[in-house]
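A single protein chain has been omitted; all remaining protein chains appear in their positions.
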Amino acid sequence: VSLGLDLLDRFDHLIRDLGYENRSEAVRDLIRRKLVESEWEAPDAETFASVSVVYNHHTGQVLEKLNSLQHDSYAQVISTLHVHIDHDNCLEVVVLKGQATELKDLAEQMIALKGVKYGDITMGTTGAHVS
Amino acid sequence: VSLGLDLLDRFDHLIRDLGYENRSEAVRDLIRRKLVESEWEAPDAETFASVSVVYNHHTGQVLEKLNSLQHDSYAQVISTLHVHIDHDNCLEVVVLKGQATELKDLAEQMIALKGVKYGDITMGTTGAHVS
Amino acid sequence: VSLGLDLLDRFDHLIRDLGYENRSEAVRDLIRRKLVESEWEAPDAETFASVSVVYNHHTGQVLEKLNSLQHDSYAQVISTLHVHIDHDNCLEVVVLKGQATELKDLAEQMIALKGVKYGDITMGTTGAHVS
Partner (left out) sequence: VSLGLDLLDRFDHLIRDLGYENRSEAVRDLIRRKLVESEWEAPDAETFASVSVVYNHHTGQVLEKLNSLQHDSYAQVISTLHVHIDHDNCLEVVVLKGQATELKDLAEQMIALKGVKYGDITMGTTGAHVS
């Protein structure tokens, strides 16, 4: 791979900050990330995702609704880790397995619920095609 | 809030696709997301994060190293959800609590480990300042 | 159901201590527990279990061995919750699904590992036959 010196210099600076031991491991990570992203663009492939939501469990019926959404798709929901942040706030991380489009759709429904203060989806991968 | 008609039209189309029941809930979500991002720019505030990593547990000492990194920061690690994807691949979601800079640093060290195929950090929030 | 007065009196005292609102709910719980135990005696039925183990992750290869045992049976292992107790000690709760005899066998192998300080299995149920 041929890169300009200036670009290389800035890249080396960045990956040192990120804790990489060498440039190859960092480049491999970039390539793997691209592969994972392409898995997510091929909507039929089986993949994994984790969805994090923060909500006040006293608001509306958010606890019930989140749980219902997950049960309606229980074949896709592997398990949910629930952390009680304080007396009011909950953090839930939901691990999903299935087709990328299904997982995105389920995540968006959870994040759009009234009472969910914050939510985000992290693309995952089965790792099978990323060695 | 005053917006151009065309912008509003495209926004309404988008949020319908995302499953929002009405425009206000969608705008509130955008504002909350900005608030969470600003919490992450104020490095002293206590916050939450979830870090997802996919790895082949037969590679190098990745299992030991991930576990050691987490134990070295056990005050920040609330708990870890481990999913056995197949005979080789693992998905780990690590829930962290602490200062944003510390959490980012710990996440980057985990993701940079040799053997980790894919990793990502999701910003979280205690929810205390996002109502 | 007919019971001696003295027995009833001691039972009422016990269930009040345990937080039951009334005697019927407590008797229903006893009956359900018997049903779950009988599911575990019928080794072919599908059921759930949670296995808790405490270990020092610096001892031998306990972390690797626990993880290998779980991967070898990954069809039975739904997910594992890992809590970093302190710099040395880990608590892992492994949720299992499958035939009772298989689950007991896997649990016993994990608990018998050198380096595991303490372990126990909790019988579960799919709940399908316990209403």
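By written order: A, B and C. Residues from 1 in each chain.
What we mean here is this: contacts are C-beta pairs under 8 Å (C-beta built on N, C-alpha and C of every residue); 3 or more make two chains touch, one makes a residue touch a chain.
The structure presented is a predicted model; accordingly, all values stated were derived computationally and were not measured.
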Visible contact partners (per top-of-document touch definition) of the missing chain: A, B, C
Option from A:A26, A:A49 or A:L81 whose C-beta touches the chain left out: A:L81
Residues of chain A in contact with the chain not shown: 57, 63-64, 67-68, 70-72, 74, 77, 79-88, 90
Footprint left on chain C by the chain that the document does not show: 15, 18-21, 25-26, 29, 32-33, 36, 48, 50, 52, 54-56, 78-79, 81, 83, 85-86, 88-89, 91, 93, 95, 105, 108-109, 111-112, 114, 116-118, 120, 122-128, 130-131
Interface with the unshown chain - residue positions in chain B: 78-79, 81, 95
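Heads up, the rule we're going with is that only the chains that are shown with their structure count from here on.
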Separation of mean Cα positions, chain B and chain A [Å, integer]: 7
Gap in Å, rounded to a whole number, between the CA centres of chain C and chain A: 30
Sites on chain B at which at least two other chains make contact: 79, 81, 83, 85-86, 88
